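Sharing a structure, written as structure tokens. Questions coming.
All protein chains but one are shown in place.
Labels run A and B following the written order; every chain starts at residue 1.
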Amino acid sequence: MRNTQRTEKIAFFLMAAATLIIVTPVVIILFIVLFYGLPGLTWEFISANPREGMRAGGIYPAIIGTLLLTLGTALFSIPLGILAAIYLNEYARKNWLTRLVELAIINLAGVPSIVYGLFGLGLFVTFLGFGASLLAGSATLAIMTLPVIITATREALSAVPQAFREVSFSLGASRWQTVRGVVLPNAIPGILTGTILGLSRAAGETAPILFTVAAFYLPRLPQSIYDQAMVLPYHIYVLSTQVPNVSPRIQYGTVLVLVGLVFILNITAAVIRARFRRRKTW
Amino acid sequence: MVAQKIQITDLSVYYGENKVVKDIKLQVQANEILSIIGPSNSGKTSFLRTLNRMNELYPNSRTTGEVRLDGRDIFKEIDKHLLRKRIGIVFALPLPLPLSIFDNIAYGPRLHGIKDKKKLVETVERSLRAAALWDEVKDRLMVNAFKLSGGQQQRLCIARTLAVEPEVILYDEPCSGLDPISTLKVEEAMRELKKNYTQILVTNNVKQAARVSDRTAFFLMGELIEIGETKDIFTRPVDKRTDDYVTGRFG
Partner (left out) sequence: MKKAFEFFIEKAIFVSGAASIIFVILIFIFLLREGMLLFSEVPIQKFLFGINWLPISDPPQFGILPLILGSLWVTFGAILIAVPLGVAAAIYVAEVAPGWMRGILKSGIELLAAIPSIVLGFIGVVFLSPLLKNLFHLPSGLTALAGSIMLAFMAMPTIVSIIEDSIVSVPKSYKEGSLALGATHWQTIYRVTLPAAASGILAAVMLGIGRVIGETMAVLMVTGNAAILPTSILQPVRTLTATIAAEMGEAVAGSSHYYALFAIGIVLFIISFVINLAADILLHKK
């Protein structure tokens, strides 16, 4: 008996070690980014244009570009994603067509981000003639984010008890009236959470925007949706591989801003999730 | 000649290959309380839910036969949403929506286009009074419906059904989760509602059927075995199986 107990202790120790190996670097990375990046986070950094070939000044255009791009992605992907999820959860029957749609979503979720970049280049930039632009970049990122939004919305919809729908139907409601009156209102927190998480992923993506919107340097902010934009993820790439002798403060500062943005979104989603769980009456 | 509110002819209900309701033929009279008794799995609930086409929510259910409401075929001549407004249902478990008491009751009327605030307030009060709940909740209409007790929630569900002004009310074992006092209050509400509504009550509790209904139908394994005046069914039933069931020899 003592042998098996010793084996167990060793096994559990190794497993704890493995978990530690996975989780510790996260903490370390965050610490490093904060430590080296915080000093660079001056007001000028956030609000000014880059100067001297990115070696000085700020990253304002990249911040604005990322915000605009994320907004565009949201505009395209959220309505489409929510409606598609409503279709799957509330209207679709369990037949081969539905299964095909589900497979398509899984497929979309698994397509490599660079392939999305090629797709965006082929369809939006070239074929539709938008050129490298906020429009092309948003559309590309929107299709990439679609599976995340559909999946999260679907989960939120299916968490609404079937009993509520039955009550609504029994009072003479049509399917859409039931969705609007009883299902959607109770799924909104889950939908919000999933959507925000999906957008935070989109904000951090580099590969899909390389050829669809990202600009190395622009003297002014984009004036229309047909303009290119500077964006944070590409800026980090540029600062760490394309431009020599950039001070670490600028590099880490940019990383910190992106990580900060992503984390604010993630925490917002987590807070929404927690508050909803507490206030749920059913 | 008593008015026939609902005429059912050769009604059968299938779930997949399973025939759970077998060739039912019966009439429901206007303003009566008809109770349907029988052991579990005798098809009572499936039968009930066919009357307002709620069984169509289950994709593998199929119905054959004819049901007429005031002479019109409910499958072919009446829109199913309108049908459900005319025939309401109260489920076995209290099922409030996660809304205030007021919004629960107003949900139905709002579906059917009633937006005028005054009219809604009137409807809510009228329905709550008819369900014998008004006095208990009149001061807290904005409270979440889940805060009510089980018996109150069930009467809320009755009020909610009444708010769309149906003609027929179906009850699917409405008191199964309730204590005796709440049960009596629900039964009291049902008697009051007789004046204006036709009611069909599915119940596992034969004593409730005896207390409350005018006529009783006995279902066994999907078939209608016997139907008649409640006192006849309970004192001198025609079929031996009915007799065995109401005297408790099985069930």
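Just so we're on the same page, a contact is a pair of C-beta atoms (placed from the backbone, for glycine too) under 8 Å apart; a residue touches a chain by one contact, two chains touch by 3 or more.
Note that this is a predicted model, so its numbers are computed, not measured.
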Chains in view touching the one left out: A
Candidates A:Leu41, A:Ala56 or A:Leu108 - the one touching the absent chain: A:Leu108
Hidden-chain contact residue, picked from the options A:Leu69, A:Leu210, A:Ala229 or A:Ile250: A:Leu210
Residue, one of A:Pro147, A:Gly190 or A:Gly253, that touches the chain absent here: A:Pro147
Interface with the undisplayed chain - residues on chain A: 4-5, 7-8, 11-12, 14-19, 21-23, 25-27, 29-30, 32-33, 80, 83-84, 86-88, 91-92, 100-101, 103-119, 121-123, 126-127, 143, 146-147, 150, 174-177, 200, 203-207, 210-211, 233, 236-237, 240-241, 248, 251, 255, 258-259, 262-263, 266
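Simple rule for what comes next: only the chains that are shown with their structure count from here on.
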Centroid distance [mean C-alpha coordinates] between chain B and chain A, Å: 49
In the complex, chain A residues that touch chain B: 93-94, 163-174, 177, 181-182, 186, 280-282
Residue numbers on chain B that touch chain A, as the complex places them: 52, 54, 57, 59, 81-85, 88-89, 91, 93, 95, 97-98, 107-108, 110-112, 144, 146, 157, 160-161, 164
